[in-house]
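Only one protein chain is missing from this complex, and each of the others stays in its spot.
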Amino acid sequence: MNRLAVELPGLSLKNPIMPASGCFGFGREYARFYDLSVLGAIMIKATTLEPRFGNPTPRVAETPSGMLNAIGLQNPGLEKVMKEELPWLAQFDVPIIANIAGSTMEEYVEVAKHISQAPNVCALELNISCPNVKKGGIAFGTVPEIAAELTKLVKEVSEVPVYVKLSPNVTNIVEMAKAIEAAGADGLTMINTLLGMRIDVKTAKPILANQTGGLSGPAIKPIAIRMIYEVSQAVSLPIIGMGGIQSAEDVIEFFYAGASAVAIGTANFIDPFVCPNIIAELPTLLDKLGIGHISECTGRSWKKGERSVYCGA
Amino acid sequence: MNRLAVELPGLSLKNPIMPASGCFGFGREYARFYDLSVLGAIMIKATTLEPRFGNPTPRVAETPSGMLNAIGLQNPGLEKVMKEELPWLAQFDVPIIANIAGSTMEEYVEVAKHISQAPNVCALELNISCPNVKKGGIAFGTVPEIAAELTKLVKEVSEVPVYVKLSPNVTNIVEMAKAIEAAGADGLTMINTLLGMRIDVKTAKPILANQTGGLSGPAIKPIAIRMIYEVSQAVSLPIIGMGGIQSAEDVIEFFYAGASAVAIGTANFIDPFVCPNIIAELPTLLDKLGIGHISECTGRSWKKGERSVYCGA
Amino acid sequence: MKRENMVIVRHKQLAKNIYEITLSGHLVEEMNEPGQFVHVKVSSQANPLLRRPLSLCHINKKACECTIIYRKEGIGTTLLAEKRPGETVDVLGPLGNGFPLDAAAKGKRALLVGGGIGIPPLYELAKRLVEKGVAVTNVLGFQTKETVFYEQEFAAFGETYVATADGSYGAKGFVTDVINEREISFDVLYACGPKPMLKALEQAFPHKNVYLSLEERMGCGIGACFACVCRVPGSETAYKKVCSDGPVFKAGEVVL
Partner (left out) sequence: MKRENMVIVRHKQLAKNIYEITLSGHLVEEMNEPGQFVHVKVSSQANPLLRRPLSLCHINKKACECTIIYRKEGIGTTLLAEKRPGETVDVLGPLGNGFPLDAAAKGKRALLVGGGIGIPPLYELAKRLVEKGVAVTNVLGFQTKETVFYEQEFAAFGETYVATADGSYGAKGFVTDVINEREISFDVLYACGPKPMLKALEQAFPHKNVYLSLEERMGCGIGACFACVCRVPGSETAYKKVCSDGPVFKAGEVVL
C-alpha cells in the first residue's frame, strides 16, 4: 500500500505534494534538479489566452517570513503552452493541473476549453484572483455570484475536473466556497496570496513597481490554516491546501485543518529540492504520529473523537 | 520645535508613538520599566461594561514572524477601569485612548458615555472586531452599515473624539473606512489582527483553546501597510497605524503609507522598552532621511512629486 | 526585572534533548527566589518572535552566573541548543514569584516533587532549604531512562527517588506512586511539573501545605497581556496570572 497515494477528482496522485502555480514555471528549471516524476502533480504557471509580459520590475519584495510578488501573470499564452510546454511535460509520469486566468469570463472559457484537451492536463485550477475588466476591476474571487458564474461557464466547456482557487482577500471565505460548490466545482485550492505592500524607507516609494503585490510564504500559513479549517467543515469538496508550507510537519498541519493534498509555492525558491524532500520525509513522520495513511489526517482537527497518538520523544 | 509632536483630533501628542490596545494592559507592568510620560499616548486594554474573564487557555500561539492571540477581551469592566485604572494612569503626563468593546450596540454606547468622561481619556477607540451577538455573531467591523451605525451612536454620547479601529478581515477596507467617515468618526486606527489558526502536529488539535485567534506581529505588516496606503488616499480622516511595528524604520514606513501616528502592540512583549527606544531613535532617523518633522512623512508614498532624500551611506 | 544580553559561559548536554546552559551578567544580582523564571529571546530575528519562559535552576551570585536546564522541543529551544559559549542571549527577568522558603521552618521536612523539565527550579530550592536547615526529600519523575538528569545533584541535598513512566530506570510509575509506596512524610510539599502531576498531588494532600509551580503559554511574561491567566476557585471573573502572580501558587489558590 502506498501510504501517500490520494485520489481526487481527475487526479490519481502517488503522493499529495505538488508545486503551486507560478512558483515552478512549467517545470523546466526544476527538472535540472530532480526527476519531476516523483511529484504528486504539477500546477503550472497561470495561462492566459494571449502571451503576457506582466508588470514592470521590481516584481518581488521580501517581508518578515514572507514575500510579495507582482509578476502580473507573465506567460507565453495558450498556444505556446499547448504546443511547447505541455508536450515537454508529457515526458514525466506526473499529472498536470493547468492554472488558468483571464480578464473576462470569455477568456477563461476559451483557455479552459482548449487546455483541458491536452492529454496530460488532468484538472484545471481557476485563478479567480484576477481583476475582472468588465466589472470595473473587481476581482472575480471576491464576489460569490461572479465566482459562481465563472465556475459554471468553465465547467460547461472543460474536459477535466475544475478546481477553483480561492482568494483569501475576502470577508467571508465560507460563503465564497459554498457558492462555488453550488456552481458545480469539483474541488477547491486555497489560498492564493494576500494583498500586501512594502515601502522603501530610503526612497519613500513602494518597492514593487506595481505598488501592491501578493503576500506568500510562512507568514500567511496561520491564515491559510484557519480558512481551510472553516471551509472544509462547510463544503464537501476536496481541498488542495497551500500557503507557507515549508516542511513535512506543515503538510500534516494542512491535512489536519482539512486539506486532502497540498501545494508548495514560495518554498521552492528557498530550496529547489523542497518537494522531493518533503515527499521523502512524510512516511517517517506518519510513523512518528502513528498514522497509517496520510488521508486519515484530513480534517482531524475538527473530526470528533479522533486524536492522533504521538509516539515521539 | 519638537520634530515628533503631532496633533490629531483630541490628541496633542509629544510624539506619535503609543502602545496598542491589549498589549500594554493598563500600563502598570510597563511603568516598572520606564516612565510612561515619555509615550505619545496609551491605548488601554479593551473595556466592556461588565468584567470579563475571556477565553480558556492556551490563549497564545506562535507563528512565523507572528503570534496568534485569543484573549477574549478579558478586562475588569467599566466600573473598575473608571475607579482604579484611569485614576492610576492620571499620575503620568500622557493622554489615554480608551479602547471599548461590546456584544451589543447598547453596550458600546454605555461604555463610551461613561469612559469618555474620565479626565485623562482624550479619545475613544472603537474595537469593532467583536462579534455582534444580536446579528448572529457577525463582527461589527465586517459590515459597513453596522459599523457606521455603531459609530453614529457612539459619537452621539461621547465627550471626546472617536476613532474607529478597522478589522483587516474584510474584502474591501476602503468601503468600510468611507462608511465610518460618513458616520462622523474623527479618526481611524488600523489594523486589528487577522483571523488565523495553528494546529499542533502532535495532538492534531488547534493550539488555541478558542481554536482561532488574531494574528499580529511583523508577519502582518505588509497587509497593514497596503490597507493604510489604500484608505489614506480614500478618506480624509487621520490614521493611527499599527501591525507589526518593531523599529523606527517601520514607523516611517507606516507614515509613508499614510499614517499620522502609530501604535505598537506585539513588539512590547519582545522588548518592553520598544516604545521609548523607538521614540529615542526617530530624530536620528529623520536626520538620515533629510526630513525635518515627522508629519512630513505622512502619505509620502502616494503624494506626487515628493521624494525623500536619503543621505545615508 | 531587567533586560540584558547575557553571555553564555558554559553549555552542555545532560541527557537526551536536555541541556544545561550557564549565563553570566548583572541580571544575576536581581535573582533571589528559587522558582522564578527568565524570559529568553533566542534569536535577534522576528522568527521565533516571542521569548521563551525558562526557570532558574541555579543562582550563583558570587560568580554572577545563573544556570538553566531546558529540553530541546521546538524551534526556540532548538536554536538555543545551537548557541556556543561566548555568544549572548537576550534575557528579561527575573520574573514571577518563586517558592516561599518561609513555608518550611528550620528542622522541618520538605518534599520536593519534580516531573521532567519541571525539575530544574527545585534544585535552587533544595539548595536554599538545606542551607536554612530544612530536611529535604526529592522525588523526580521522568519519561524514560535516557532523559534522567541531576539525580546526583539532588542526592547531595537529601534522599532522592527517581521514577520513570516506562520503568527503564528507578521505580516504574509516577511520582505519586513513589510517595505512596515509600510512605514519605513531610511538612511542606513543593512541586513543579506537568499539570496532571500537579493535580494528583493537590488531590492527594488536601490538608497539607502544598506549593505548585504552573506552566502556561505566555505572551509578555510580565502581566500585561492576559495570556497566562488561570481561574480562582468559586468565581466567574477572578483570575491570577501565571507569569506575575505565579508561577508558584499555594494549592487551592487557583483552579488547575
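For clarity, chains are labelled A, B and C in written order, and residue numbers in each chain start from 1.
FYI, contacts are C-beta pairs under 8 Å (C-beta built on N, C-alpha and C of every residue); 3 or more make two chains touch, one makes a residue touch a chain.
A quick note: this is a predicted structure, and the numbers were derived from the prediction, not measured.
A.B. asks: Where does the absent chain touch, in terms of which shown chains it meets?
C.D. replies: Listed by label, the shown chains it touches are A, B, C.
A.B. asks: Touching the left-out chain: which of A:P144, A:P161 or A:G217?
C.D. replies: A:G217
A.B. asks: Among A:K14, A:R52, A:R226 or A:R300, which one is in touch with the chain left out?
C.D. replies: Touches the omitted chain: A:R52.
A.B. asks: Just the residue numbers, please: which parts of chain B touch the chain that's not shown?
C.D. replies: Chain B touches the chain not shown through residues 64-65, 218, 313.
A.B. asks: Pick out the residues on chain C that sit against the missing chain.
C.D. replies: 43, 45-48, 75, 79
A.B. asks: List the chain A residues touching the unshown chain?
C.D. replies: 22-25, 28-30, 32-33, 45, 51-54, 57-67, 69, 71, 74, 77, 207, 217-219, 246, 266, 268-273
Quick note on the criterion: only the chains that are shown with their structure count from here on.
A.B. asks: Which chain maximises the distance between its CA centroid and that of chain A?
C.D. replies: Farthest chain from chain A, going by C-alpha centroids: C.
A.B. asks: Would you identify the chain whose C-alpha centroid lies closest to the centroid of all protein C-alpha atoms displayed?
C.D. replies: B
A.B. asks: Averaging only over C-alpha atoms, locate the centres of chain B and chain C and give their separation in whole Å.
C.D. replies: Those two chain centres are 36 Å apart.
A.B. asks: Between chain A and chain B, what's the gap in Å when you average each chain's C-alpha atoms?
C.D. replies: Their C-alpha centroids are separated by 33 Å.
A.B. asks: Rounded to the nearest whole Å, what is the centre-to-centre distance of chain A and chain C, using the mean of the C-alpha atoms as each centre?
C.D. replies: Going by mean C-alpha positions, chain A sits 45 Å from chain C.
A.B. asks: Would you mind listing the residues of chain C that make contact with two or more other chains?
C.D. replies: Correct list: 46-47.
A.B. asks: Which chain A residues reach two or more other chains?
C.D. replies: In chain A, residues 64-65, 218 touch at least two other chains, as defined above.
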